[in-house]
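A protein chain is absent from this complex, but the other protein chains hold their places.
Residue numbering begins at 1 within each chain, and the chains themselves are lettered A and B in the order written.
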Amino acid sequence: MTTTRIAIASALAAALVLPAAAQAQGNMEKCYGVAKAGKNDCQTATSSCAGTSKTDAQNDAWISVPKGVCDKLVGGKTTAG
Amino acid sequence: MPLALRDLQAAFAAHLLGADRADLTAEVFGDTIPASARLRVYRHHVFESLGAALAATFPTVQALVGADFFRGLARAFVGQSPPDQPVLAEYGAGFPAFIAGHDAARELPYLADVGRLDWALNLAFHAPAGGRLAATDLAALSADRLPSLRLALAPGTALISSPYPLDRIWAASQPDAPAGTVDLDGGAHLLVLRRPDDAAFVALSAGEVAFVTGLADGLSLEEAACRADSGFNLSVAFARLLGLGALAASQ
Partner (left out) sequence: MDPVAGIGLRAPHLAEIARERPATGFLEIHAENHLAGSPALQAVERLRADYALSIHAVGLSLGSVDGLDEAHLARVAALVRRLEPALVSDHLSWSSFGGRYFNDLLPLPYTEEALGVVVRNVQRLQERLGRQVSIENPSCYLGYAQSALSEPEFLAEVVSRSGCGLLLDVNNIAVTAHNLRLDARDWLGLPGEAITQYHLAGHAVNDADGETILIDDHGSRVSDGVWTLFADVVQRFGRRPTLIEWDTDVPQLAMLLDEAARADRLIAAEDRNAARAA
């Protein structure tokens, strides 16, 4: 074995015996919990008018500016435009 | 002559995606609620329910642009790429690329990458939980055999790299995020993971990225380690990946 390979082998072997506390995991973001499950349902969507009104703009070209938290991002688009 | 069932379903499918089908309207009973209004209930449902499914899969994208803008974006995507199978958790693979190509999103250049992060989290959440390699699984091997091992990433594990700080953008998009601005300078390398009860991500250093990418490309531990920069601590990185459950159990 080359010295590099010996160094790598011992570094890898050392990893296996590091105590759990030393396996620093960094900041873990819990993102997507079990409450998010379930997208298939059998009800009918009713938001606004359930499409029954002639005024439902189903096919209208949508013109909208982002109104979310993107305006917190410096250099991101602001809602002013 | 009434439409045959195949022709009726073809006309209905076209109607749902926005076509005006007089042949279908003629098949439908209308009274004080005209046939066209009755048909619109179904089209409305298709766009609303699929838009809601996309919003559930891409919550960070929605938080960034707001519900109205997201609905417009989702509606355009649904019209162009309706699902090709019934499991809605598996719908939306093409949405990040759609965002990248959409005029309305060009002033939010990070939005498509945020979409890739949301999609990776969705895939991780729905990946099998088992089959993760633990340090104890390798304890019986002699040290000199470790460098030539080829280890795959566990199901759901994915590396998302972006020229934008996706971790800070993600944090700022959470409902309980503090007020204040986020500096868009600086990229991020995130490792997305399936954990026992959820999906999550951690930020990786440049050396860890090179190492993980090498493993994902099928390199041995030694070859992957050699891709990392000189400041890379192989022991800590390997222990971290094992601790995270990021590697697949060997066959």
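Quick notes
The rule is short, and it goes like this: a contact is a pair of C-beta atoms (placed from the backbone, for glycine too) under 8 Å apart; a residue touches a chain by one contact, two chains touch by 3 or more.
Since we're looking at a predicted model, the values are computed, not measured.
Within the full complex, the residue among B:A37, B:A55, B:A76 or B:A248 touching the omitted chain is B:A37.
Taking the complete complex into account, residues 33-46, 49-50, 52-54 of chain A touch the chain not shown. Mapped onto chain B, contacts with the missing chain fall at residues 2-6, 8-10, 12-13, 16, 26-29, 31-33, 35, 37-39, 41-42, 45-46, 49-50, 53, 82-90, 125-129, 196-198.
Rule of thumb we're sticking to: only the chains that are shown with their structure count from here on.
Chain B has its Cα centroid 7 Å from the Cα centroid of chain A.
Those residues of chain B lying in contact with chain A across their complex are 18, 33, 37-38, 40-45, 47-49, 52-53, 56-57, 59, 62-66, 68-72, 75-76, 86-89, 91, 104, 107-108, 110-111, 121-122, 124-125, 135-136, 138-139, 143-144, 146-147, 167, 169-173, 177, 179-185, 195, 197-203, 221-222, 225, 234-240, 242-244. Touching chain B in their complex are the following residues of chain A: 1, 5, 8-18, 20, 22-34, 36-37, 39-41, 44-45, 47, 49-54, 56, 58-59, 62, 64-70, 72-77, 81.
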